[in-house]
Structures are given as structure tokens and as C-alpha cells.
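Here the complex is missing a single protein chain, while all its other protein chains stay put.
Our next item is subunit A:
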């Protein structure tokens, strides 16, 4: 031990070796995947915010003379049955799909936080009932739930959002409840209690931030999942109605012509895959960096 060889000064005892942080093992391969994913997500975000920059053509412009054109220089992703440019539609659809994905995740999260906090902080009885609610939601097939909502309220972007949101809720809720329970009984909450902090302060400063921390990662992964679910509903014709550009609805429209115009399904499909995959890659990176950092 160095401390014994050289007596430390009073201000900075150089006692036992500080435990080194786990080295960030950033292999070149993983950082390539990271940057690719970041690029895809950045492009989709740009497409959502300013689609005109990436695709100046109007996604709704009909040009019957050009219907079913294969991908070419004029139409890089080809055209659909009405001669609309598929590339423009994919770009302009990003906003819709992203909004539905984010909105659904937000709705799911909001419900989950309410349920999870009730379960984690409420008494034994509240917790038991919240747990039952979560279990019922879990056991209910998500698509069926969505179908019921859409059957009752009609198909629109909002119902699509709510349906997917409710379907993702129980997963988050269980997580929040578990986290709150774990943090509540942690040594650092006990330390805060022993310092005489008020319950409100402990809740605000210690329990909530620590319980929500793992959620940030989960949400990144969850947005991708929500987009896939929303696209599935769109594909079933239970979301945004044509001719509005939305990835799931585009898949549905192309399904009929898949024999003669594969590009109508291929490009929206590959976009969904690429975007979801990229979000997952980013989420995993985030997870790894928080794991090796301050969590334990």
C-alpha cells in the first residue's frame, strides 16, 4: 500500500488504490454500429421535422401516367399505383410514424408512472390492486386491445397512439413499481431518512430520480417497438387512412400490388426495420454507458 510507504498529507490521503472504473470497451465494430444507427436516427428526425429538405416532391401529387414506375433516377424508390413518389412518401411518413411512436410511448409511460408509483408508494392494499391491474393488462393481447379501441372510437392517428400506448403500459408500470420498491428500501434512502429529510424531499430528490433512471434506456428501446406496433395497426388498415403518408398504411397499400411493384412495400418496410434497429442499437449503447457509469 502506497500510503504506508509515503505518509499521506492531511488533505489528500493516498490510501488504498482507488478502484478503477470498468474500462469502456468500445470495440471499433461497435462504434461503427453506433454511428450508423445515429446517422439513421438523425435522418429520420430530419425527415420528420423538415421533410421538404430531403424530398422536395409532394408526397400526395398524383401522376397517373407514371404509376408503378420501377425505381429510377427520377423516382429512386419508384412510384405507387397513383404515380405518387414512394421516396417522398417514405420521407413525409416519418413525421406521422414518429409522432405515433413517441405519442404512444408517452401515453404508455404516463399511465405506467401513475400505476407504478401508486403500487410502489401506496399501502399494501393499493399495491395489490395495482399489481392485479398490471397483470390483467399484460395478459390481454395488445392487438386485441387496440382493435377494441379502434372499433369503438374509429381509426385515426390518435386512436392508434392510445391503443399502442395502453398496450405498452403494463411493461413500464411493472418496471416503475419494482424500481420504486427497490429504491425505497435502499441504504441511501435510509441515510436520507436518518438525516431528517422530509418524506416529500426524499421522494422528490432521491426516490423518483433513481427509480426513473433505468426508464430512459427502456424508452429508447420502447419507441422503436411502438413504431412497429403502430405500423402493424396501419397495415391492418386501422390507423391513419390513405392517402396520408404513414409507413404502416403504405405497407398495406403496397400489399395488393406486391407481385408487380415490390418497391411499394420494400422501401417503407426497410425503413421501419432500419429505424427500429437503429433505436435499439442506440438504446443498448445508452444502457451500457449508464451501467458502466454510475449504476450498480
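Here is the rule we go by: a residue touches a chain if its C-beta (ideal position, glycine included) is under 8 Å from a C-beta of that chain, and two chains touch if they have at least 3 such contacts; residues count from 1.
What we mean here is this: contacts and distances are computed from a predicted model.
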Candidate names "Ribulose bisphosphate carboxylase large chain", "Rod shape-determining protein MreD", "Carbon monoxide dehydrogenase" or "ABC transporter ATP-binding protein"; UniProt protein name, chain not shown: "ABC transporter ATP-binding protein"
Option touching the unshown chain, where A:33, A:131, A:156 or A:186 are the choices: A:186
Interface with the unshown chain - residue positions in subunit A: 1-5, 7-8, 10-13, 15-19, 21, 186-188, 190-198, 205-206, 209-210, 213, 290, 293-296
